[in-house]
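Excluded from the complex is one protein chain; the other protein chains are retained at their positions.
First chain written, first letter: the chains are A, B and C, and each begins at residue 1.
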Amino acid sequence: MIELDAVINLETLVYVGAIGLVAIGALGLALSNHLFRMLLALGIAESGANLLLILSGYRPDATAPIIGYGPVGASMVDPLPQVLVLTAIVIGVGVQAMAVAMLVRVFRVYGTLDVRELRKRMELEVSTAAGMPVPTSEQAPAGERPLPPVPAYRPSYGPIQPRES
Amino acid sequence: MRSIASLLFAGGLAFLLLALGAQLALGDPAMRVGAEYLRIAGPELGAANIVTAILAGYRGLDTLGELSILFAAATAAGLVLGRRRADAPRDPPGGLILRAGADLLFPLLVVVGIYIVAHGHLTPGGGFQGGVILAAAFFVAVLADPSRTLNHAAISWIEGLAGASFILIGIWALVEDGHFLAPLLGTGTMGQLLSAGTLPLLSVAIGLKVGSELAGLMADISDTEARDQ
Amino acid sequence: MLTWVALVVVVLMLVSAVAVLVLDNFVAAVAATSVVGLGLAVLYVMLQAPDVALTEAAVGAGLSGVILALALRRLGLWYLEEGDRGAAHPLVPSSHSDGRGGDHHA
Partner (left out) sequence: MNQIVLPVVLPLLAAFLMQPLARVSRLAARVLGPVVLVLCAFIVARLWLNYGDAPFMVSIGGFAPPLGIVFYADHLALIFAFAVPIFSLLFWPGLGDRDSDASHLARRDALVLLLAASGTGLALSGDLFNIFVFYELAAVASFGLASLSGTTRALVATLRYLLISAFGSALSLVGIAVLYMKTGTLNLADLAQVTPHTLQGPLGLASFALMVIGFGVKAELFPLNGWVPEVYATAPARVSALLAGLVSKLAALVVLRLLVLVFHQPEASQLLLVLGVLSILTGELAAWRARDFPRMIAFSSIGQLGIVFIAFSIDGDAGLLAGVAVALHHLIAKSALFGLSVRWNGSLEALAGAARRAPLAAGLYVLLALSLIGVPPLPGFWAKILVLVGLAQGGSALDLLALIAILLVTAVEASYLFRVAVRLYSKGDSPPAGHAAWDLGVATALGAVLLVSTLGIAPLADSLRSVARQAGDAALYVDTVLPKTVARKD
């Protein structure tokens, strides 16, 4: 077997992996038009940041920061980044769950998760609610199917009316 | 156009960070406070697991903030999803294997979750990890048979009281010791279940809070009616 | 030896992360995020962070996978094969024909 350690060490590998995850997540957020996909990309970017944070406390030949876990007298890795990552992971899952709840509600009413479509309908609704003239057809891209009718404004938390499709 | 710009941005970000990697001295962290924690956390707090000691001790306020974030997320999700309609269709119950499996899994997960919460100051694990497993236990039961629902009143009491007890332990320390969340009750003998002062108490509060919060969140999402037909 | 394992895990993780972005099938994409979570957990063990590894395994690979899978069912994105797109899947009686929500890459 080739001696890999002579070429690259664990830290560099993990560093490349962490940066790669952040970049892939950023790319996904920027390029995707599907809200659910963007949520997945966000999770990847957060994972990359967490990995980088753990790496910031790692040193080779050190054991986990638990007394009695490794051999007596062995040096340990920095425990603080691990605490920070624990916190960050739980924050991440909380935000993700909340976003899922919002996605479900949005999908139930609009029936799509395409960002461009959603923004168009949001703009339309905002304009309508503000009593402004609806953007004229020249602003709408040609050749697409017409927008479905805007659901009438309903008070919060009333029963959701079925949307005609 | 936008895709090219994003590609450039992400590529540039990655390149920048990779280029900076050379200056970063990977694998040789500064260990300014880290070494200090390693030296004194064990004797000062009496916890063998230094990560837990920092989490609930030195950085207890972060942990409180994190519990609040989870609470805020669950609250916001509850606001967004609102109440389910009584006549909304539910998912059908899972198959026999899933239900039998869930019945077997439930006590196992509860026991493991409690064990991990209670031994957080000794071994890897603690309030969060145990709480997640507890939440999973209840959620597996709901997933196997959606007609069984979680008792929302009970969940809101547990999460309210667990969070409140974390803060009240902190305020107790403020009154007793003059510092919010200062460790109380001595350190005990390291390695025993009843050691490390108030740390295990805080761990239990964290576990209950995280468990009830996540269980409530998942139940809320799973409870919402599927899209109207 | 350990470095080899790390290399394999890192490559697997990056490939899965790309797969999350390019896979048309959302069930597969969610599965790929779980693979990323598992890879992270392995790396955390190698980086001497057992607490974090335990949490990542429970949260990243387990809990968040469950939440996302649940969301797929509610969003009508739960189809396992291309041909099933939009058709009511036996697992999801409530899925809707309009519910596929196309994913357009720019």
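Just so we're on the same page, contacts are C-beta pairs under 8 Å (C-beta built on N, C-alpha and C of every residue); 3 or more make two chains touch, one makes a residue touch a chain.
Here the structure is a predicted model, which is why all the values come from computation and not from measurement.
> What are the shown chains that the left-out chain touches?
A, B
> Of the listed residues B:4, B:97 or B:153, which contacts the missing chain in the full complex?
Of the candidates B:4, B:97 or B:153, B:153 is in touch with the missing chain.
> Considering the whole complex rather than only what is displayed, give the residues of chain B touching the chain that is not shown.
16-17, 20, 23-26, 29-34, 36-37, 40, 57-62, 64-66, 68-69, 71-73, 75-76, 78-80, 82-83, 153, 156-157, 159-161, 163-164, 167-168, 170-171, 173-174, 177-183
> Contact with the hidden chain only, please: which chain A residues?
With respect to the unshown chain, the touching residues of chain A are 22, 25-26, 29, 35, 38-39, 42, 45-46, 48-50, 52-53, 55-57, 78, 80-81, 84, 87-88, 91-92, 94-95, 98-99, 102-103, 105-106, 109-110, 115, 118-119, 121-122, 125-127, 129-132, 151, 153, 155-157.
Simple rule for what comes next: only the chains that are shown with their structure count from here on.
> A-C or B-C: which has the larger count of contacting C-beta pairs?
A-C
> Taking each chain's centre as the mean of its CA atoms, how far is chain B from chain C in angstrom?
Centre separation, chain B to chain C: 21 Å.
> Would you please write down the residue numbers of chain B that are in contact with two or more other chains?
2-3, 49, 51, 124, 128, 214, 217-218, 221, 224, 227, 229
> Touching at least two other chains at once: which residues of chain A meet that condition?
9-10, 16, 20, 24, 27, 31, 55, 58, 64-66, 76-77, 82, 86, 90, 93, 97, 100, 104, 107, 111 - these are the residues of chain A that touch more than one other chain.
> Please output the residues of chain B touching chain A within their complex, sorted ascending.
2-3, 5-7, 9-11, 13-14, 17-18, 21, 24, 26-29, 31, 33-35, 37-38, 41-42, 48-51, 54-55, 59, 62-63, 65-66, 69-70, 72-74, 76-77, 80-83, 85, 123-124, 128, 190-191, 210, 213-214, 217-218, 220-221, 224-225, 227-229
> How about chain B: which of its residues touch chain C in the complex?
2-3, 49, 51-52, 89, 91-92, 124-126, 128-129, 132-133, 135-136, 139, 143, 214, 217-218, 221-222, 224, 226-227, 229
> Hey, which residues of chain A end up touching chain B in the complex?
The touching residues are 9-12, 15-16, 19-20, 22-24, 26-27, 30-31, 55-60, 64-68, 76-80, 82-84, 86-87, 90-91, 93-95, 97-98, 100-102, 104-105, 107-108, 111, 156-157, 159-163.
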